[in-house]
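One protein chain omitted, others in place.
The letters A, B, C, D and E name the chains in turn, as written, and every chain counts its residues from 1.
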């Protein structure tokens, strides 16, 4: 297990060596890893600001600033409890969304079937559908805990195409991959295309918590709400960086003014204890729009590390 | 009225076509439009970071991310209630502030006389004076609702020049364009040139609400305060992006550390129901300082869209 | 015809108004225009740096710096000889290359069938194939004059996909859209995937002039070479910005160190008189990689304006 | 005393002239100045994002936006109470941390011995140790009031080196420069290297207030806490920009997601009345990561100006 | 004279201290200086990309990389032959071009009357007219040696305004400040507004050398041409950065694709020996468009240093 410990940044400066996620071993074969972090560099499904294909490596580059112990969860040392690896990236075929989705499904399946929790780094939000297809085959339909400024439950986009970054969570219900009655979408806000933009999620069976409602609930209230909702169901956790305010996450595809700060959103995530995550993704990081400080990528890496801590707490 | 509907971004990707405000028709003759969005690309009056001349097109470019329905105002579809057009830009003469102001006054007058509410995109804050000159001729003296980190009521700048981005709201009182007793300035903060920087506004008759006071009042309290203040008077709404914290609005001329977040400021604006806006501007967006994410321009566009919703509510 | 004259930048500052190509009228119906400039905002076919979807508007934004008279071609006033319009953008479907190509083919056909020379702004190089499909239907097989650091005659990319930014000029031969024996590729350089990267073009029948050979020939020699090659055939002119050195064109998908300077390449293009251009494109401009000076977009606009002058000379 | 008044930005535009701190006189000999602002352009001690050597001039460049009167402290005009100068920069020797530290110690000593309060602009946090060495010789051991996301009390870094940006406040205790029992560290957060990252500070005798605790205390509670802690001891105030959230301070060496906003942190500082500051620094500003808006440098300048006001209140 | 020696960058790192031009003394009173470098931070006259107000300090910041000895002119140590100072900036009044021009005229006069050669850093090209007004009073009409992509001899701009960055060299002839028959404009290129854009300069009496002609002449030929032209007349040397290709100078107001490289242009300047320069400027540097490497500002500083060497050769 020793080889899965990250490089110690007190010993070797962070800028030394090619950056893997949290300086973890970079492997093709995940062996008996508990969690496999992997990239899904696909932005084929994105209707606007392209560039999320560079998200996984941008997150890796900033993740080297993170340290192994999480003081918000009782000083758990994630890497003493979990074997974590960086499993590299799924292949994709730029310009061919359906083929990219197939690749991502196969990669997720390979990791999940090896017994690891796949923790995917996007890529645009179209990646969640193939992830869910792979995971539902292993675990059955899942509860979805979904942070996002948008519901991503539209029926189709441009010319009626049914697969894009705006449709995965409608498809997931239609394909029986998630249990909407045990699922929750958090953080919706901003102007709407149709009056039904929110209600279409409710009609599918999801619970929706807007940004204003999430702030009003507070981290503890939100944690309680989520625990009640997912109650016993295995969980897929999907985090779209655009749920955060553009001040904290300028590097996304579809920024939406008026979101929670990074501190508010991290507090919410840290309150999400009490259920079992069998798959997760952190998506829509686009370094081309992120400025020299790369604050979006750093926040994405931090969210991924918080998810690791949530998983570690259950082991 | 059909032609005034924006291009549908679920049908045609946002990056297709030259960006007009919210993808609305771009017209010279505003016809029977209810609201005419227009640009005032003047930065002649700006004492420091120049570049607001590129503000109108920067706001247009980000406004294409906005959608027609506003869930914060009862799911009003702005474009079903209002005919809105993008009326292009006022001419300006760089280097000649007074001539630029004349152009802006004529453009505003043309729009207002056609029966449209002019909704101007700046440009530095010197543009508000010619707007008010045009509007006061049509509507008589107006109540001013003014969001800004600074009062912009200095008497003169450099060498005694009386017209600049720092003086419009003193001139507006002197010229009888606004009713200071029915007007309110919101968001002042930061260090001062003279002890009188705030009191000079009070002496002119304005009410002043500092950033700290606005936060303490909360959106509902502030909304009530404004409604009481403007009581029955027709309103000119002027929004300087620097009222927001530089984290949310780095792309301005005179950033002032320690302001409200984008979420806080949007909540305040959404509470400003109950009075009639006959003219408005959103000024001091400077894309040269805004970073690749262009979060300032997106916020400016969002503020403009919220103003549209406030107007729509009254129709 | 008066309405097709660009806005005069000596009268109205360049930053006033929404930027169309060279401040020309922006029309849906091209009427009796001689040349229709239009955008093809597709980057689905791009194997690496995505973002060319923003190319057309980036070129428009910089094209406003150009003036109507070309002193390199006898002071021809392009707009006195030609009716030129900005015909807007072709629709595209992000993530679905084949559907985007269909849209581009239809748009090109519409313009060509109206009698205009389509002058397309990319977008990645996959757009040239649908353009050629449309044009060959109107004009028959064309001579290709192609500036690029790469031949773009590979057989397939990723997983055997036959359509991408790397394959259009093989497909064009296979589909009989171009006459390779009357066609020429100019500017190839840099390292190769396979020994056959260049020879595959020769085998298809193209003539290939490397960057070093083009520099050695000089503008006049190259002009002569091209004239001899295309001899009497109608020409499709395709210009990939990556033919220029990255110092002059950093904002491209696949930069290749060691190319001609902007001055060298413009001199070459200015020497390309003596044949009839019935279609043209300027592709692979990617503003996300172009820096604040946007020198790539300005160069792309300048190349497009030089093409307009070449067309004007024949009228 | 007249010469120490800053240039009046209502008279001469801010962009005129070489920027010194708040447009103050730039002197080598501080004479009878009460406060000497000076730069410590050393980033030798920084384990990650280098560039803080450019911090002092970046802060100066933004500080010209500040004005002399502080409305949060009873409209005190700082420059009527205090003679303040910009004393230039300490020499440093890049690549030789220990020699750079010697230079900084000598510069600080020269200023302090002349009777001025040294207010240093970093540079990375390794500069605080030589400052404290100089100040403790003049004033005896000091109380430390330290804002930072990290404790900077590690024992050593890379290869056992004992001097770096991560170790100054352990060394300061060991060398008897501070009184840990009268000292307080505020703002710690984020993941940890070792379980002891926080407790090592407690073991040294410091009080630690995490970011979450500081937010919960609020400005008044925190001010009270600090006053009780430092009780009568002369204070060294050290402010690391990374205590603020990366949205408000992207331009730092080691950003830590989830911090207070600029408004929250400024409110805290403004509450820190009631004790005597004999030395201060504002460190870890790195303009290379700060984006075109330079919001980090502006915030650093604002913090320094608030410290000036705190000092002025005691005169 | 010792105090006019620049700070030695082998002794004190370049990033230490506030940057003055070449680290020279920064003075208000130029005393008996031979050359006074000064800033003219005016961009009021600029028709397009604003921001040249930040040019002088941007040039200073990069000039610290320059060293005192010029190996292209016989290893002359400029500062052993000439007393050179940085005389700070002329005041300007943003938004009021005519008043800014008055300030610049007064500042130039003050320097010239003190016996120094004024070497001005712009600012947009409108600054040359007030400089020439001041210099012609001292020296009589001057020969103009002018490097630029544009002639700047238009009659008026926007609404007929006769003063702007596009008109100074027509006004200079009309006002009798230059001797056009002894003057030369070098580097013109690019598209034209009117057929007369070049011929208007010829009609005024100027000689015009286009970019292509200058390249063909080569440095020696050009040097000879200029010497013959100015023959015995005292010279004002005006250098607009846009004469260089945008690859080498992206940070300008009106970039023109296809210019000489930095090496070519420096070789030309180094050949300009044999006449007496009594005033000079280096204008149109705009750091907002210059990218992180600030290559335009560095080139501007290098050009200014070459001018210093040309002056030193005559002493």
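As a convention for this text, a contact is a pair of C-beta atoms (placed from the backbone, for glycine too) under 8 Å apart; a residue touches a chain by one contact, two chains touch by 3 or more.
Predicted, not measured: the structure shown is a model, and the values here were computed from it.
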{"item": "Displayed chains contacted by the hidden chain, counting the whole assembly", "value": "A, C, D, E"}
{"item": "Of C:20, C:42, C:62 or C:254, the residue in touch with the unshown chain", "value": "C:254"}
{"item": "Which of E:90, E:185 or E:248 contacts the chain that the document leaves out", "value": "E:248"}
{"item": "Selected residue (touches chain absent from view) among C:24, C:243 or C:288", "value": "C:288"}
{"item": "On chain A, residues whose C-beta touches the chain left out of the figure", "value": "12-13, 15-20, 26, 39, 41, 53-54, 57, 60-61, 86, 88-94, 288, 292"}
{"item": "Missing-partner contacts on chain E, residue numbers", "value": "8-15, 65-71, 75, 77, 245, 247-248, 261-263, 266-267, 291-295, 298-299, 302, 305"}
{"item": "Positions on chain D contacted by the hidden chain, ascending", "value": "43-47, 50-51, 53, 91, 93-97, 99, 126, 158-159, 161, 163-164, 288"}
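The working rule: only the chains that are shown with their structure count from here on.
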{"item": "Chains contacting each of chain C and chain D, listed by label", "value": "A, B, E"}
{"item": "Chain B-chain E separation of Cα centroids, rounded to whole Å", "value": "40"}
{"item": "Junction residues of chain B - those touching two or more other chains", "value": "12-13, 15, 47, 53, 91, 93-94, 158-159, 245, 247-248, 261, 288, 291-292"}
{"item": "Chain pairs that touch, as defined at the top of this document", "value": "A-B, A-C, A-D, B-C, B-D, B-E, C-E, D-E"}
